[in-house]
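Encoded as structure tokens, here's the structure I'll be asking about.
The complex is shown incomplete by one protein chain, all other protein chains being positioned as in the whole.
Residue numbering begins at 1 within each chain, and the chains themselves are lettered A, B and C in the order written.
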Amino acid sequence: MPTFTMDSRQIYYESHGQGKPLVLLNGIMMSCASWKPFIEALSANNRLLLVDFLDQGRSDKMVGQVYDHGIQVQVVRRLLEHLDLKSACIAGISYGSEVALEFAVTYPEMTERLILLNATAATGWWLGDIGKAWNLAAGSGEAYYHTSIPVIYSPAFYTERHEWMEKRKELLIPLFGNPDFIGAMQRLTDSSENYDLRGRLGEVQCPTLVVSCQEDYLTPLKEQEYLAAHIKACHHVILPNCGHASMYEQPTLFASLIAGFAGLSHTKFDI
Amino acid sequence: MPTFTMDSRQIYYESHGQGKPLVLLNGIMMSCASWKPFIEALSANNRLLLVDFLDQGRSDKMVGQVYDHGIQVQVVRRLLEHLDLKSACIAGISYGSEVALEFAVTYPEMTERLILLNATAATGWWLGDIGKAWNLAAGSGEAYYHTSIPVIYSPAFYTERHEWMEKRKELLIPLFGNPDFIGAMQRLTDSSENYDLRGRLGEVQCPTLVVSCQEDYLTPLKEQEYLAAHIKACHHVILPNCGHASMYEQPTLFASLIAGFAGLSHTKFDI
Amino acid sequence: MPTFTMDSRQIYYESHGQGKPLVLLNGIMMSCASWKPFIEALSANNRLLLVDFLDQGRSDKMVGQVYDHGIQVQVVRRLLEHLDLKSACIAGISYGSEVALEFAVTYPEMTERLILLNATAATGWWLGDIGKAWNLAAGSGEAYYHTSIPVIYSPAFYTERHEWMEKRKELLIPLFGNPDFIGAMQRLTDSSENYDLRGRLGEVQCPTLVVSCQEDYLTPLKEQEYLAAHIKACHHVILPNCGHASMYEQPTLFASLIAGFAGLSHTKFDI
Partner (left out) sequence: MPTFTMDSRQIYYESHGQGKPLVLLNGIMMSCASWKPFIEALSANNRLLLVDFLDQGRSDKMVGQVYDHGIQVQVVRRLLEHLDLKSACIAGISYGSEVALEFAVTYPEMTERLILLNATAATGWWLGDIGKAWNLAAGSGEAYYHTSIPVIYSPAFYTERHEWMEKRKELLIPLFGNPDFIGAMQRLTDSSENYDLRGRLGEVQCPTLVVSCQEDYLTPLKEQEYLAAHIKACHHVILPNCGHASMYEQPTLFASLIAGFAGLSHTKFDI
């Protein structure tokens, strides 16, 4: 099991394929294992690096501790150092996109390209109160499922993939009833509470791709319009018929956009 | 206090102004009292009729009973009969728009015009599971507030009107902690569970106005696109910068659209 | 024939109904006669005032003269003076909305409410070059028709109302071949060339309604988003399935919005 340590905490990561490094950062409920269907496509022309954040998957848990995104930014920095990489293309979805963005403003020289899926520049009052709803539902797997999951998917996907969703429900309700898992979820949720990079978006130096999903009701389109308006070399694309869980709802577009943008050698076209 | 009875249950209603009757039906958490700021504007050229549904405001509570929207449709029919009105323009928001729509397909001859704000044709799996989240949060005022309220407003309104929202929070958390109120809310929520008029939209006979709100994340735009595609004489309008609570977020447009559409004598323009 | 004079030029106008005055200003190819289907609806609760701009309909032609929107603003001011009206609700579509907006910033005390349909704050390079295409096509009725008309309608309307469009084509091609008519059109088009109120939008004092149409490809949605972002008390609504000719494509919504917003006595709702 490939790991490295950071302040005596153990971090799990994976490396797939060869080529320019592409780090893909997890959403809050995810782990390296979630990316299995994408490994072949995303490691075809890149070295794909996956990592479990603290409190995720096979990395150490942070029981009893309070932290913010900054510690996860250090996880990413340590990953690159551990692998002797000077820089990488950094991609992330949701929670992972927030860490990716904070990494890019903190370590611009280590960020070759930035890909933000289902991202926001800050946890405002609205999203903060939704996070509180999740944490207040943490006592019951059923309550946690119904509070957090529907809003992550588009109504159309929830309906058309009803059977798949029902299987996930069977899987997730017990998991959400597990105090260890849900305790980690609460800490991860809390770690976003004070997240606010609105004043620092001008510090992103690298070509950036922002991907919006038209039915994303957790980090809605306007959040990414804000990012696109404030990040210098920003390219913005919208996926219709897609909610917050873009990698499940539109996996082909998800993979095409990341592989396509990460693979570009040009930063600018001479037009 | 103006009331009428239906099957020995007492129903509260209000009548304001003179002119062609315009019935305005409440959203799920609302009551006649909620419409106070709109009475002057909406009764200027119409007789404005407000009514508390069963389990709302000053109408009787349905403790221990199970029902669906059909019973509220009867409330509206009885209101018109009580006032000796053969027909009316029927408007509604959210829960009230669903009752309005069911009234229009059940009693087309009593529906002169139909105005549907923040409406859906059916409670699908997605919306049904969100309703379950509300009901599962019913044990705590704080949990109920955070689960149900943010998603009703656009993030922009939640932020720009932060002070107003915080006052509502202070007001609503104790109310949501009141077992009588929250019991009624649970029954009202359950009454929508099997709502599905998708197969009956062709039965709407009257000119219809459907109002969508671009940041409505409870009954999103696609729901109203479905209505507009399946109701014959349907006119569709979209409010940007507006969530599910359109009457609070865009009161001027809310009132203009209802007054303007209810006031048209033409059903068709000769163009 | 009701007329007044301005600098010895004769201006034709119409007054319909009683109530608070509502001035409705023509698009570039229109005249008072174009509003016939709307007179009943828009004069039900208002005194509806129509007027032919210079170079339009039954008002004087400006052969050999060069002018800008300012002269049409004076036409509106003179109309109100002629009727001894201190102020009015000013509505306009396209060219008429530009004159309405310039009237509102020039005479804020005479503008009670402002309604802008298919409007822009300025004739930029893009719209200016489209205007040049119209003028360059002026030598042939057929060329002028095909250059100017399709882009005014949504593709869906052009297709669904094909017969109606073909009748208009038969009517308009000879009209566009008439040098007097097309000369006036060229002067009216030229009068918009230097139109630019972007720096003065903050001077609008009254409640304003901005109506966008989703398939308006002459004054696209972004133009009205700009207006809505820069006018203080601005309310913004979007009509789906509608091109630049909103009064023909969505007459019911067109009339509902104008009548509803003009009829509001409130400027603010106490929410």
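To be clear about the criterion, a contact is a pair of C-beta atoms (placed from the backbone, for glycine too) under 8 Å apart; a residue touches a chain by one contact, two chains touch by 3 or more.
Note that the structure is predicted; figures quoted are calculated from it, not measured.
Participant: Among the chains you can see, which ones touch the chain that has been omitted?
Facilitator: So, spelled out: the chain left out of view touches A, C.
Participant: Could you tell which one of C:Met165, C:Ile182, C:Cys234 or C:Ile258 touches the chain left off the display?
Facilitator: Residue touching the chain left out of view: C:Met165.
Participant: For the chain not shown, which residue from A:Gly57, A:Gly139 or A:Gly263 touches it across the whole complex?
Facilitator: Final answer for the missing-chain contact: A:Gly263.
Participant: Just checking the interface: what residues of subunit A touch the absent partner chain?
Facilitator: 37-38, 40-41, 44-45, 164, 207, 209, 214, 225, 228, 235-241, 248, 250-253, 255-261, 263-266, 268-271
Participant: Go through subunit C and note every residue touching the omitted chain.
Facilitator: Interface residues of subunit C facing the absent chain: 124-127, 129-130, 132-133, 136-137, 140, 142-143, 146-147, 149-151, 153, 155-156, 158-159, 162, 165, 215, 217, 220, 222-223.
Keep in mind that, in the parts below, only the chains that are shown with their structure count from here on.
Participant: Quick one: report the Å distance separating subunit A from subunit B, using the average Cα coordinate of each chain.
Facilitator: 37
Participant: Per the centroid of Cα atoms for each chain, what is the distance between subunit A and subunit C, given in Å?
Facilitator: Centre-to-centre distance between subunit A and subunit C: 48 Å.
Participant: In subunit A, which residues are in touch with two or more of the other chains?
Facilitator: none
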